Structure formats: structure tokens, C-alpha cells
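Below you'll find the structure I mean.
One protein chain omitted, others in place.
Note that the chains take the letters A and B in the order they are written out, and that residue 1 is the start of every chain.
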Amino acid sequence: MKSQRLKFYQTGTFTVGNRLLSDEMRSVQATVDRNNSLNSGHRACQGCGEALGARYAVDAVMRATNGQAIAVNATGCLEVFSTPFPESSWRLAWLHSLFGNAPAVAAGVSAAMRVRGKKVTVIGQGGDGGTVDIGFGCLSGMFERNDDVLYICYDNEAYMNTGVQRSGSTPPTAITATTQGVGEHPGQEFGGGKNAPRIAMAHGIPYVATASVADLRDLEEKVTTAVGIRGARYIHIHVPCPLGWGSDPALTIQIARAAVQSGLFPLYEARHGRLVKATKIRRKVPVTDYLQPQKRFAHLFGKTPNVAAIDRIQAIADANIEDYGLLDSHEDPPISLQI
Amino acid sequence: MSTFMPGRKQVEGSHAVAEAIALSRPQVISCYPITPQTHIVEGLSAMVKSGALSPCEFMNVESEFAALSALIGASAAGARTYTATSSQGLLFMAEAVYNASGLGLPIVMTIGNRAIGAPINIWNDHSDSMALRDSGWIQLHAESNQEALDLHIQAFKLAEQLSCPVMVCMDGFILTHAYEEVDMPSQEQVDAFLPPFVPQQVLDPSDPITIGAMVGPDAYMEVRYLLHHKHLQAVEVIENLRKEFKRHFGRDSGGLVSSYRADDAETLVLAMGSINGTIREAVDEMRDEGHRIGSVKLCSYRPFPLEALREALKGAKRVIILEKNLATGLGGILASNTRMALRGLNTPVNTIIAGLGGRPIPKKSVVRAFRQIETGEVEEPHFLDMNWPAIHEAINNRGLVKRRESEAQRVLRSVSGVEVAKPVR
Partner (left out) sequence: MSTNTQLPFAISLELDSSLANKTGSWRTKRPVYVDRIPPCNRACPAGENIQAWLYLAEEARYEEAWQALVEDNPFPAIHGRVCYHPCESGCNRTKLDEPVSIHAVERFLGDQAIKHGWLPKMKPATGKRVIVIGSGPTGLSCAYHCARLGHHVTIYDAGEKPGGMMRYGIPKYRLPREVLDAELDLLVRMGIRFVQSARIDDLAKLMETDRADAVFLACGAGLSKKIDIPNWHARHVIDAVKMLRDIESDSPPMLGRRVAVYGGGNTALDAARSALRLGAEEVVLVYRRDRKRMPAHSSEVIDAEEEGVKMKWLSTIADLQADPGRDTIRIEKMKLNAKGQPEPTGEYEELGADTVILAIGQEAETGFLRNMPGLQFDKDGSLLVDQQMMSGVAGVFAGGDMTPATRTVTNGVGNGKKAARCIDAFLAGGVYEKPYTLGSARGDDGVFDPKVKEIASFDRLNPWYYTDAPKHIQERLAGLRRLDGFAEIVSGLDETDAMHESRRCLSCGNCFECDNCYGVCPDNAVIKLGPGNRFEFNYEYCKGCGLCSVECPCGAIKMVEEKI
């Protein structure tokens, strides 16, 4: 799939498809015969970003592998809403074992495929809790061994399945059931949390990328690229959660887009630990565009707005823009980012 | 074609097992080091690395949790899988242990039985596999290295027939590190006994199914019952395999229970694992003295063969359970289970808790305990060779000691009479 921006068309490659685009220029999601890997009837909340991100990613995998793929899923929303007995939404071979072991299970599936002489792409997937917290040891092991697994993290920035508790991916000031909106510093503390994709990069694995449900083409391109590489690969996808973020289900993509366009969630690719490409911001927006539609940040915008906190968040976004070279004026990412 | 040397040879228990595993043609092996099972996976690693065991994927993982998790994936993807662990390692993978059986994956795992900390202790007892006794895995206990070797070959067939994982338990150090003569079967013999793995369900892109659904109150009980039912079936399968194995290999290995000089015994001693050798010697000695005593070896702890065990024990006037574990606050775990097998019979059951944390179980102590039990002079349960003075002092001093001296240090001091270095404040 190419990702050329066609100035000539009404929408270029920003929309999912476009009847004027040739077949090879269309996204997987635009095709009638897409796999719908996550089938109708699943029990995700209305406007679930994770359900959407999972179908985007897995459909792209299924397209790139011609259906020769197996998924291993960590415990979490994605697993629970997709496979309550007697109904499964998965339209590919799929295995759920535990919360914290998906990377290891996936590595085992991959080993079995190799020893049985089968050319099958194995993906591991989970939410941020399953990935950056409880599954992190297994993930790191999978990276370190360079197991032939594409691991995808759907990051909605808290433990949503258990009722919105803080995870290692919860952003500063976000209110969760365990970082309440009270006290001197309401919500998650500044300085907490971990940057999983950067840690993945530090393993020197062949491929690391970040993606967003707001940029389908970018996401599909990265998944497709990842499928074409052997060894451990990691894609971290930002997926808004209307329930946990307190946002309008209809705004899931808008909010994800604001995260990208503000610089708070930079989209980039890295190979063997080196940053190789950043997706440019198209229409820069202030972080307030991202924060304000979410109730978990509502305390920042009370009668007396918490300007200091908002400024600190803006500074994070600005630093990302600088570090990853997210604006058109930036030619290439600065060398300092290379690990 | 076999790369291994069949026939009788003197080898370390771990290497005997490693070779038997290799002869069983596992396709994915995962490994995480923990004493005392480590020599097994080291041996397998060497075989995979050298190409002697091929095709096989050997995964050096980052934890026992990952070791079993990787096998869950590999088994669900249709590979014959194997790993080994002990003690803390088994507990660290506990969540995955339940998961593997819940998913019905025929993984075979060796437990080099070892005590559980704290206090950290690397020596043998059965606390580890006992902790996971209700995990849904079949648990077989080997008495000797020959039996350990044989049980592993049987275990793959058993696991795959039932689609249920199997632990083969062998006493750490006592078996794993012991050099004994074993009769190593040939590859052809093993191949003739153990057919290639045909999974009952498999992750296959051409037939995509979902494995590992969330099951609510509407069906969870049935799922658990079906696992229970596998164990009920296993009771029969294990005995059949014992017979089949004997046909193929010419020796008696495994099965549910085995009796020794039991026919006219008034006292029957029940135990699992390597201690049965000592017990048989004690039985012989006491028989020579005129005691009507015999022993019963329990090989299959899970499934627990209620009927077979009842049959083996029902003629006795007295049953003694010698076991290497302690259900704190209760007593002997095996004894409790055995009482269930004997329910309705008025047979008294005595428990000897012995060998915890690797404490030696000398024949002398065993015989003494048996005699005391026969004369009714012992408490229930009886703790073999316990240092009661040290315990009494520890109990008496409880609540009086200053914090900075730990109970353990104090006990050790009182036991050894040696003053240990005082901790720095």
C-alpha cells in the first residue's frame, strides 16, 4: 500500500477510502472484502477506540499475510468484550491465556509455527495494563530474544476493564479510580508513567512504531511494514476510551486526532532502536483541544483553570514536537533521539 | 534414527530424563533455571543446540511464568511441549499452571520437587507440587530414575490422549542428581509407543477458532466438571498405559498404586516418590522381626485413585502415611486424601511428616516411627526427627524477643549453640 498524499483528490488519503482512488491506493478498511477480524456483536462500549484500533490493525495483518495469522490476546477489555461464551467476535485463530503473559504465549505460538514449518504471522495484543505493566516482563523477554512476534498495544491509558484504575500509561493529571481528582495535585502525578515504545526501542528490536486510530493510513502502513519484518516488532496504538476518559463516544477519533495534532501522542517509527520517521502534524492544535472534551481532565478547566498544569502538559507536547520533529519545518528527527 | 545410545547405562537422573524427553520428540521446550531441575533442561539445550534433538525449538525465557506461558502458546498451536521447574518456579508460574489445564493443553512438565521459601531452601520435599495439587494437572510421582524416565514417556501419551497437562514429579537431588543405572529405550521403541501429537484443538489459520473464552456462571461449573471428568478417565488410562508400557518396554512402571509385601500386612505404609525405597527396606527389616507390615507406593497423586487405593489398603488394620509436606494447621495432605479413600472403613490412619526442606529420612528413624505407631506411642501427626527443644524454646520466647533478632537466627543459635553475628542497627 502506498501512502502518497494525493493533492488532486477531494480528500487525498485522509479519508478511509475514496471512490476515485485506484484499488492499490485504498486502505484495507475501505475494501468490501476486509476481514472484519473483530466481528459485529462484540460487547465493546459505544465508540470504543480499542475495538476500532484492533479491527484496523488485525485486518491490516490479515491483508498483509493473506489470512495466515494467529492472534494471542492478553486479558483486558478487548478480550472480555470479544469472547464471552458462547460468542466470539474474532475472525482469525485466536488464543487468550492470561493477563500478563500474552507476549510469551505469542512467542510460543511462533515457535510452534516455526517447528511445524508453517509460515504464519503471530501477533500478540493487549491493552496498556497488560502490556506496559503486568505483561512487561514477558514483553521485554520477547523483545530480548527477538521472537518472531508482532506485539500490538492498544493504549487507552488506564485499567478500563476493572473500572478505570491508573496504569503505567496514565498521563499526568488524568483522573482515574485510583488517582482521584482531589488533593493538591488532582489526578495522576506528573513524572509518573512509562514510555513503552521508547523502552521497546531500547531493546534494539527490528521495528517499533506508534500509531493512532485517528490516522488509519498511517496505522495500516505501519502494521503492513511490521508484518514484512522478521523478529520482535512492537506497535503502540493510541485508542480513546469514552467510558474511562469521560468523552462523547462520537468524538473518539476527534480526540485521538487532537492527541496527535497537539504533539501529545507523537507518531513515529524506529528500526533497531533508531528513530527513522515521524508523521508530521498537519494542523497543530493546543493541548486544550485534546484535554477539554474529556471529563478525566475536567478539573483543569474548573472555575479557576489550572493554568500551571495545562502549561506543563503543553510543554510535554512542545517537547515532543521538538524531539520528534513533528512540524513541517523540522527536516529530520534530531540525532539525540537515537538510542 | 536415534541419536541416543539405548541400553543400560549409569547416568545422572536429570540426564536420564532429558534423554527420555528427547526420545519423546518434543517440538517446543522452554527453560528457566531453578535448582534442582536445571540439569534436565541444560541437557535438552545441548541436544537441541547440537542438532541431536531436531526439529525442536528451545526457548530460553525470562521466568517460569513465561516458560509455561510460551508452552501454552506452543501447545495450542499444535506442538508437543515440555518444560521443567521446581519450588518457587512452580509457584511463580502458578497462574499459568491453572490456565494450561483449563485450556486442556497436553503440556508435560517435570517437577524437581523442592521445598518452598521462606525460608529459602533448595532441598527436596513435596510442598511445591502439592501447592498446585488442585490445578487440574495430572501429577505422577517417580520413585526411581528409571521410573522417572519411563513416566515421562508415558506422560506425553497420557497428556495427549486426555488433552490434559501432566506433571512428572521427581524428588530434587535425591533423584535429579543421583547417578543410577537406567535402561534407556531406543528411539524405535519410543516411537512405537508414542505416536506423533494430534491436538484435539489447534490454532490454525485455515480453521480459525477462538481458544480461551470468558466463561460466566452459566457454564463455568460445567467446564470445571469436564476437567474433573478427564481426571476420572485418567484413572483408567494410567493403568492401561502401565500395561501397554510393559508390553513395549518389558518393565512395570507407573500406574496408580503399587504394593509391596502387602498381602497379609496388618500395617501398610503409603508414600510417594523416592522414599519408597527406604520404606521397603524398613518393611523388610521389620518383616524379618516378625511384623506384618507392607507398603503401598502411590504413583498417581492426581488423579487421586480413591478406588485403587482403597483396594490396596483395605486389608490393613493400620495405615501409615509418610509424606514430605505439611498442610499447616491441618497435618498431612496425603493422609487427608487417603482418609477419603478409606471412608467407611474403620482403619486408623497415622501420619508421618518427614523430610521437609531436605531433612534426611534415615531407615532407622522410619523403623522407629513405624514401631511407635504400631504400639500407639506417637502423636498425630508425627514429625519425624523433629528438634523439639529448639521448637519449645522458640515458642517460649515468642513475644519476648527484641525485633532485631529474628526467630530464625535465635532458633539456629539455640540449635547450634553458636552465637551468630548480631545485625547492625
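As a working rule, contacts are C-beta pairs under 8 Å (C-beta built on N, C-alpha and C of every residue); 3 or more make two chains touch, one makes a residue touch a chain.
Small disclaimer: the values here were computed from a predicted structure and weren't measured.
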Hidden partner chain, touching residue among B:G13, B:G73, B:G89 or B:P208: B:P208
Option from A:A30, A:I229 or A:A298 whose C-beta touches the chain left out: A:A30
Touching residues on subunit B - with respect to the absent chain: 102-104, 163, 200-202, 204, 206-213, 215, 219-220, 222-223, 226
Footprint left on subunit A by the chain that the document does not show: 5-12, 14-20, 26-27, 29-30, 32, 36, 38-44, 46-49, 51-52, 55, 82-83, 85-91, 216, 242, 248-254, 257, 283
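In this text, only the chains that are shown with their structure count from here on.
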Between subunit B and subunit A, distance of the C-alpha-averaged centres to the nearest whole Å: 44
Residues of subunit A that touch subunit B when the two form their complex: 67-70, 72-73, 79-80, 83-86, 88, 90-98, 100-101, 104-117, 120, 137-138, 140-141, 144-145
List of subunit B residues in touch with subunit A within their complex: 27-28, 30, 55-57, 59-63, 65-67, 69-79, 81, 95-96, 99, 103, 203-205, 207-216, 218-219
